[in-house]
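Input: one structure, supplied below.
A single protein chain has been omitted; all remaining protein chains appear in their positions.
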Amino acid sequence: MMLLSNSTSTGVEDVNKAYGAPVWYQLYAPTAWAACEKLLRRVEEAGCTVIVLTVDSATGRNNETYLRLRPKDLKQCSACHTGPTIPSVHERRMFDGIDMTGVTSANPAITWEVVDRLRKATSRKLFIKGFETREDALMALDRGIDGIVVSNHGGRATETGRSTIEALPEVVAAVGSRIPVFLDGGVRRGTDVFKALALGAKAVGIGRPYMWGLGAFGQAGVDRVLEIIQGELKLVMGNCGTQSVSDIDHNYII
Amino acid sequence: MMLLSNSTSTGVEDVNKAYGAPVWYQLYAPTAWAACEKLLRRVEEAGCTVIVLTVDSATGRNNETYLRLRPKDLKQCSACHTGPTIPSVHERRMFDGIDMTGVTSANPAITWEVVDRLRKATSRKLFIKGFETREDALMALDRGIDGIVVSNHGGRATETGRSTIEALPEVVAAVGSRIPVFLDGGVRRGTDVFKALALGAKAVGIGRPYMWGLGAFGQAGVDRVLEIIQGELKLVMGNCGTQSVSDIDHNYII
Amino acid sequence: MMLLSNSTSTGVEDVNKAYGAPVWYQLYAPTAWAACEKLLRRVEEAGCTVIVLTVDSATGRNNETYLRLRPKDLKQCSACHTGPTIPSVHERRMFDGIDMTGVTSANPAITWEVVDRLRKATSRKLFIKGFETREDALMALDRGIDGIVVSNHGGRATETGRSTIEALPEVVAAVGSRIPVFLDGGVRRGTDVFKALALGAKAVGIGRPYMWGLGAFGQAGVDRVLEIIQGELKLVMGNCGTQSVSDIDHNYII
Partner (left out) sequence: MMLLSNSTSTGVEDVNKAYGAPVWYQLYAPTAWAACEKLLRRVEEAGCTVIVLTVDSATGRNNETYLRLRPKDLKQCSACHTGPTIPSVHERRMFDGIDMTGVTSANPAITWEVVDRLRKATSRKLFIKGFETREDALMALDRGIDGIVVSNHGGRATETGRSTIEALPEVVAAVGSRIPVFLDGGVRRGTDVFKALALGAKAVGIGRPYMWGLGAFGQAGVDRVLEIIQGELKLVMGNCGTQSVSDIDHNYII
């Protein structure tokens, strides 16, 4: 299953076509409701059945790794590279026909009112991605949210706090079986997948691993990364005697 | 005491003869019962009194250390090396006269039914090697198993889980004195032996240490490894005031 | 807010003038009460509203980092450098007109009697800096102290003990909301500030970070250090949904 955000260079319709089925849509809510609603309608019309509102990367962070690795000279990238650079909001296909004048593409001051408004505005499944506490999970439940992704944006949003695998149990304990809880952040191995599922996640997401595969070998690299993770998951499932993914439960936690 | 598996290049009869006494037999159950039974009969006839069914390496693992250390070129080993390579199942003496067509030499989908069938098929002592939980230990007890080896195949089978020394106490607590519990995995020192015995193991197994001795100095290296471990065990026994191995018990745990 | 000590090369009046407002005064109590009282009066006359008595660096330490980094030859610095060296007590402007003959500028045998005498001698706010235990905090409370700075002098005073962030909760629990508790030591990030405030500190102090900025880039470096820490604090506040510093409380502790 693929999660596509509005930061992409390609429109959701083209992605769905290439993917062969509607992706889940990872929504960053723009600061203007009109823009947010237009994105929502377009995504619904493209057939996406699940909208995943991202709330964990609202205010950014101090990207020191990036700052350290940046070229240290004063050259302009465009002086040498003529191809496309990181697209601006006006060049991103998801914002075609949306007036983004004075609008920030991801709301740094997002509140529960945005959640309520989105909940009323769509009959599709509405998930929230970026919770790490039982309190937020329970508030989401009260507002009719259909699912939660425990996430810290791969450690980029709240990197001095708990890891998501440490936060998962309290969220699962809070929501029980009422809505599904997913997890991303730190999933590198099939054994990581097994552990997250055993701790109560219904599924996990990966980010960096497929990026690494993509950067190194393109499409083949992405395929290989998925193959490795799935292969390792099968090995550990075999060693634990779990014949299907649904057999992986809390009994495998010591 | 030696544990010999069916992955060896030499038949059990020749090993017993060289060893001067019947070894314990480490059985990997082939997927076909006929093959499994033939192995069992041959081992029984060779005089082995203990059959140790291995269950912890059923589905293999992602051998990254090996993959990283492999030659990175595309040469075929056999282009330079003319001597014997790792024997195929057809070249392993333990499979002589056994039809292995379509049969995997170690069953990746081994279940308790295989254990029950083996239990009925032999009056020899039947041990299971590769448990790390009280649940499995108790199920083994119910099925009339005579002993358990707490093992994770030297950390190769379930390497992101607990070490065997951490898993040992719960297994010992579960089976009490009804059947003996052994341990392998991570035993490098005489002090490791002492600790495992103090935590309730009746004996320990070693794998890598004798291999290292063998690789470096052949037979003399294996002898020296055993000498070092036994010497260290005597030293720690002296310092703890334990005059015999049977004096090492839970009183030496803080 | 700036804390200025009597170890400075510049008088408090000039600092207040440059700063644009009275600083808080970090008092090291000289061994002679007359000297101590003169400092106090001068600081009061300069308009400082808070006197912070420092008690945690009374007896010094074995400065091994400094000793290791010192030039290893026998040269005298003054043979090459003609400018001002570290000012002696006679060259420090805060001691102008104070007879320091036979007086140590910081009392290595400071007791509660000094605290009591200072408490009676001034109607300004009197804080104590350098506590790490509930016992000391409660004794300060009994003596009418107005605030506490949990500090180990940046790890230089009691560096094999607890960090100040570990000591903070017991001090906060002891004094409750009766007097404010501050913290310094180890604050390097906006997330450190957030954590200290969530654990009950009213504010935090920084030492090394602004020194590093000063050493590398002078005034601009100090500005940038404050900008980074404040920026990071805003980011983590945004990610946690705390709209003002006063919203950061124990609910953000897991």
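Per-chain numbering from 1; labels A, B and C assigned in written order.
One rule holds for everything that comes next: a contact is a pair of C-beta atoms (placed from the backbone, for glycine too) under 8 Å apart; a residue touches a chain by one contact, two chains touch by 3 or more.
If you're wondering where the values come from, they're calculated on a predicted model, not measured in any experiment.
J.: If I'm reading the header right, one chain is hidden. Which shown chains does it touch across the whole complex?
T.: So, spelled out: the chain left out of view touches B, C.
J.: So one chain is hidden, and I want to know which residue out of B:Lys17, B:Arg41 or B:Lys234 touches that hidden chain in the complete assembly.
T.: Among B:Lys17, B:Arg41 or B:Lys234, only B:Lys234 touches the chain that is not shown.
J.: Quick one: which of C:Thr65, C:Ser78, C:Thr101 or C:Thr160 touches the chain that's been left out?
T.: C:Thr160
J.: For the chain that's not shown, point to the residue among C:Ala58, C:Val103, C:Ala198 or C:Met211 touching it.
T.: C:Ala58
J.: On chain C, where is the contact patch with the chain that was removed from view?
T.: Residues touching the hidden chain, for chain C, are 56-62, 108-109, 133, 135, 157-158, 160, 162.
J.: Identify the residues of chain B touching the omitted chain, counting contacts across the whole complex.
T.: Residues touching the hidden chain, for chain B, are 189-191, 195, 228, 231-232, 234-240, 251, 254.
By our rule, only the chains that are shown with their structure count from here on.
J.: Counting one step for each move to a touching chain, how far apart are chain A and chain C?
T.: Between chain A and chain C, the shortest chain-hopping route counts 1.
J.: Taking the mean of each chain's Cα atoms, which chain ends up nearest the overall Cα mean?
T.: Centre-most chain by C-alpha means: A.
J.: Could you tell me the distance, in whole angstrom, between the mean C-alpha positions of chain A and chain B?
T.: The answer is 44 Å.
J.: State, to the nearest whole Å, the distance from the C-alpha centre of chain B to the C-alpha centre of chain C.
T.: Chain B and chain C have C-alpha centres separated by 62 Å.
J.: Taking each residue of chain C in turn, which ones touch at least two of the other chains?
T.: none
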